[in-house]
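The complex appears here without one of its protein chains, the remainder shown in place.
After this line comes chain A, so read on.
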Amino acid sequence: MRRRGSVLKPARLTPLDILHTGMAGMRNRPMRVVLSALGIAIGIATMISVVGISASSKENLLRELDKLGTNMLVVTPGTDLVTQKEVPMAKDAAGRVARIDGVEHVGATGLLNHTVRRSEKIDDMITGGISVQSATEDLLITLRGGMRSGTWLNAATGKYPSVVLGDVAARRLGITEPGQRVYIDDEYFTVLGILDELPLAPEIARSALVGWEVGQTRLGFDGRPTTIYERSADDRVEPVHSLIPRTVDPQTPHNVEVTDPSSGLQAKAAAEGAFSNLLLGLGGVALLVGGVGVANTMIISVLERRYEIGLRRSIGATRGQIRGQFVTESLLLSGLGGLVGILLGAAVTGGYAISNGIPWVIPPWTIGGGFGATLVIGTLAGLYPAVRASHLSPTLALHAT
């Protein structure tokens, strides 16, 4: 069994044995294990939830953008450089935009100089911030809008005194369902329907929309669109953008303004990616304090277990094996904290996501990074106590009680 006379070489411990020696000290003091792992857990949880919440918000914006599309452009009259006045667009401007290669839908609105009120008894100076506009039938499809209730304008209803309200306009007027009536320019209009939210066209949400024809026949609309909405294929957005001014106003193209309403949302989504540095810093401080806590626990653990260390030395543990045992213990402590922290951070993110109705996203790199950080902290916190343990004199450790 034993090779006498051979060179004396210490046996290697298997990873399982190393794990066991590392756990020897933890088994008897569960409360201390929990408390010293807590600091690390709080630090990691903070960092994971800060990153997770901002990633979830960003994901939410991106999904919304995806739904709304980034392929819509809005055309409005620009101001003339010389006269400093708005130059109205031509009556057939919408039709011209529709003929540009790649354009799929075009809708238009024309602003009318009227107010909308709940009844004739209300002063017509009180606009409530609601504008009255003529709208083309294709406006809804161009905006990718939906009806909260009722129906959209069509060729038939567009001829009669009927109106569709944006959701903000409806709320301000106190209109809750189709069939109710509102008062525009000496006449009652029947509400056909109420629009869903329109994040890309807040001005429509604040409008009362009548048919193109009704505007002209009953409300004195001159037929010149004040805003044109255009949807193109995704890969045609850039060329269409540059073609619109020349198409709408060949003589003075710089009098035409083209904007991308989704650009604001895009910028917001990009900004969400840069998470709150202050919170992240707080998480880092918690992590640091947690590391100090683990180091403290390890020093106490080494002091308390002088006998065990001496015993292990007497049964053949090398200095390196004693060191390994205490570094392992420290790694287990901080690793446990890290694991709990990751779960906690994921749960906090999940709670936030669910209560805000946004998707639950935890970037994998935060989990990897968080766990990596705990391992580094565990090694650093354990190294000094472990070296001290390995240099304890085995005889001192065994002096009876």
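Details
Quick note on the criterion: a residue touches a chain if its C-beta (ideal position, glycine included) is under 8 Å from a C-beta of that chain, and two chains touch if they have at least 3 such contacts; residues count from 1.
Definition applied: contacts and distances are computed from a predicted model.
Hidden chain, UniProt protein name from the list "Pyridine nucleotide-disulfide oxidoreductase", "ABC transport system ATP-binding protein", "Succinate dehydrogenase iron-sulfur subunit" or "Ferredoxin reductase": "ABC transport system ATP-binding protein".
Summary of contacts with the chain left out: across A:11, A:82, A:156 or A:278, the touching residue is A:11.
Within the whole complex, the absent chain has one touching residue among A:217, A:259, A:276 or A:395, and that is A:395. Residues of chain A in touch with the missing chain: 1-2, 4-5, 8-14, 16-17, 21, 24, 27-28, 307-308, 310-321, 393-395, 398, 400-401.
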